[in-house]
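Apart from one protein chain that is not included, each protein chain of the complex appears where it belongs.
For clarity, chains are labelled A and B in written order, and residue numbers in each chain start from 1.
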Amino acid sequence: MTAEERALFKIRNLCVAFDLFRGTLPVLDHVSLAVRRGEKIGLVGETGCGKSVTMKVVVGILPIPPGRIASGEIWFDGTNILSLHGGRLQDVRGRIGLIPQDPSASLNPVFQVGTQLRDAIRYSHRHRNLSAKEIRRLAIDVLAEVGLPDPVRNLSNYPFQLSGGMKQRVLIAMALAANPELLIADEPTTALDVTIQEQVLRLMREAIDRRNLSILIITHNLGLIREFTDRVYIMYAGQIGETGSTRDLFNRPLHPYTKGLLASVPKLTGEGVPFGIPGTVPDYLNAPSGCRFSPRCDRTTEVCASCRPEMILIEGEHRVACHLYKEEQEDDPQAG
Amino acid sequence: MILRLDDIKKYFPVRHGFLQRKMEYVKAVDGVSLAIKRGEIFGLVGESGSGKSTLGYTVVGIHRSTAGKIIFKGEDLATRQHMDVRAISRKLQIVFQDPGSSLNPKRTIRQTLELPLKVHRLGTRRERLGKLRELLQKVELPEEYLHNYPRALSGGQRQRIAIARALAVEPEFIVLDEPTSALDVSVQGKVVRLLLSLAKEHDLTYLFITHDLSLMRNVASRVAIMYLGKLCEVAPTSEFFKNPLHPYTKMLLSSIPVVSEEEESLKPERSVPKGEIPSPVNRPSGCGFRTRCPLAMDICAQEEPRRTLVNEEHEVHCHLFNNSRIKGDYDWND
Partner (left out) sequence: MTYITHSRLSKSVDTFREVWYKFSKNRLSIVGLLIVLIITILAAFAPYIAPYPAHAGRFVNFPEASQPPGSRHLFGTDVNGRDILSRIIYGYRFSLMMGVFVLALVVPIGVTLGLIAGYFKGTLIDTVLMRITDIFLSIPPLVLALAIASVLTPNLTNAMLAISLSWWPWYTRLVYGLVSSLRNEFFVQAAKATGASTPHILFREILPNCVSPVLTKMSLDMGWVILMGASLSFVGLGVQPPKPGLGSMIADGTQYLPDSWWMVVFPGIAVMIVVLGFNLFGDGIRDLLSEEEA
C-alpha cells in the first residue's frame, strides 16, 4: 500500500485561492501530503510558500473571504474534514492538536496558566463530564509530562511569569491534554533560543513516541527537520516540489529547489558563505502556470513554465515534481 | 586596533513595587572588554538576554554606557559630548535586525537614504541624488527603487536599503545586528556576500551580532560568545570551532541543528542543555552559567571567573581554566 492509503491524515490536491482587489491569487496549487500513524512529518518552505495557509485550512482558521478553498480534500481517519459541519467537525478537529508558533502571543496574559489549561481540558473532554478534581489531576499530569518543573505551583502562575521555553511547554501540554491523534506544530521553536529549542524538541519527541502520535511540523528550519522528522515535504510557492524520507532527501536531494535550499544553509564545515538561490519568490498573481520554481531554476526547459510537473516516484518513498526526472519504474503498480 | 571596549557596562533601571519605589537593574552588559582590529569581521554570538545587541547599540551611541570606555581610533566615545556626536556617528553605523521595522513605512527609499546625507550636510541636492544612485548600485538594486516605499520591496531588498543607509556617510565601522536573521535562507547568502564584498571594497570593520554560529563559521575572523551580559569565550574562528573550551560554547555548538553528516561529526559530543536562561535581573552569583553548567564546581557560585588566556588569542572566562587546568581538555560526562 502507498503512504497515502494507510495515512491517518491526508491532504489531496488542495487548491486555495485568495480573492483580492488585485485579482485572484492561486496560493495553494494541488497540495497533497499524508501523515501515517506514529510518523513525524516535516513541511518545509520559506516565507510565503503557503505552508501556513495549509495549516490554517486544516485547523479551520483560514479567513474566508478573502481565502477560498477552490478544490481538494482533507481526510482524517476516513472522513473528509472539508465536508463536515458543526459538532461532527468539532469532534474531528478535537483529535488534531495545534502547537502554535509564538508562545508569547498564544497564551492569554490575564489568566493563570492553570485556568487556561483546565478550560482546554474541560472542552476537549466535554463528553466525559470530568469533575474539577479530575481536571486538575489531568492538568498536573500533563504539565509534568512536558517537563515543566513544579507543575502544581506553575498552575497558578501567569504567562508573563514564565520564560518562552516554559510557555511553549505549557502550549504543548494543552495540545497533549486533549489526547489528540495528530499534532500540527507551526514553527514550534522559531521563537526560542537554540539550547531551549533542543530541550523542547526533545520533550516533543518523547511525548510523541510515548503516545504513538503523529506530527506534522511546519518550519523553515532545515536543520530541525533533519533531526526531528521521518519524512519531509518541500514546498515552494504553493506547490509540493519533493518528498521523501528525511535521510534520502538530505543525502540525495533531487529537485533543484531542494538542492538550492540545502546549499543555502551556512555549514559548520566552513565552506564559505553560500550563494543562495538567485531571484525572488514570484508574485502569486503572475505565477507561472507550470512549475512555479522555473523562473529561478538554473536547469529550466521549455515545458517547465507552461506545464505543471506531476509528482513522480523515484525510489522508495522519494518523489519529486520536476520535469528533469522521468518515471523510471513503470512496472511498479503503486507509482504515479 | 580600531575599537577597544574596556569593561563596558550597561544597566537599565527597572522600577517596581508599591508606587514604583523599588529600583532594580537589568545588567544587560556587565563588564565586557574587547579589542577589534581594523578590517576584521568580529562575530558576537549569544542567545536572547545575552546583551549582545545592547552592546552593539552602546557602541554606536544609541545607548549611553553606564560605565567603561569605548575607545574608537584612540578617542574615548563613552565620554563623548553632544557636540561631536555627529562627527563620530558618521564613522560608526548600524544595520538593524528587522528590515521591516528599520525603514520608515511612510517615507520613500530616497527620503530614507537622503537623511544621513542631509544631517551631515554632504553635497548639494544634485550631488546627493548622484550619491543615492551610486549607493543603490553598490547594494545591487536598480535606481528606480528610490521612489518606492519599503512596502514594495522584499525583505532582502529592504535589508540592502538598510545597508545602503549605513554606507551613505562613509563609515569605517558598522555594527550588524542580526542583519540576516529575518531573511529567508535562500536570500541570506546573497546579503552576507554583499556585506563581505563591501567590507573589502571600503575597508570596513564589522561587529557582526548574531545567534547563528554556522554563519559565523563562514564569515567571522574571530568569534566571541556572550552569556548574561558577560563574555564566555573569544577566539579566532578556526580555533574556536576546532577547540571550544567553555562549557557554554560546547552546549551551544552541540545544540545547532545541522543539515549534513559531515557537520554532525564536527559538533562536540552531544550534551542535553539543561535549565532555563536566567533573567538578567537576577543573575546567578559567581559565574552566570553555573546554573546550567554540567561541570559546575563550588567555586563557580562564589567567584566570578577571571579572563584566562589559553593562548595568545584564545581567551576563556571559566573556573575550569584558571591557572593549573590550562590545558583545556576535560571529560564531558553528562
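As a convention for this text, contacts are C-beta pairs under 8 Å (C-beta built on N, C-alpha and C of every residue); 3 or more make two chains touch, one makes a residue touch a chain.
Given the structure is predicted, the values throughout are model-derived calculations rather than measurements.
J.: Quick one: which of B:35, B:62, B:129 or B:299 touches the chain that's been left out?
T.: That would be B:62, which touches the missing chain.
J.: Taking the entire complex into account, which one of B:103, B:277 or B:318 touches the absent chain?
T.: Spelled out, the listed residue whose C-beta touches the missing chain is B:103.
J.: Return the single residue from B:10, B:27, B:138 or B:165 that touches the missing chain.
T.: B:165
J.: Need a quick check: the contact residues on chain A for the chain that isn't drawn.
T.: Output for chain A: 21.
J.: Could I get the residues of chain B that touch the absent chain, sorted low to high?
T.: Residues 57, 60-62, 85-86, 89, 93-94, 96-98, 101-107, 111-112, 115-116, 119-120, 162, 165, 169 of chain B touch the chain that is not shown.
Here, only the chains that are shown with their structure count from here on.
J.: Determine the centre-to-centre distance between chain A and chain B, using the mean Cα coordinates as centres, and give it in whole Å.
T.: Taking the mean C-alpha position of each chain, the two centres sit 32 Å apart.
J.: Mind pulling up the chain B residues that touch chain A in the complex?
T.: Residue positions touching the partner: 47-48, 154-156, 184-190, 192-193, 196, 211-215, 217-219, 237-238, 241, 251-252, 255-260, 262-263, 266-267, 272-274, 276-277, 292.
J.: Contact residues on chain A for chain B in the complex?
T.: Touch residues, chain A against chain B: 46-47, 163-166, 193-199, 202, 220-224, 226-227, 250, 260-262, 264-277, 280-281.
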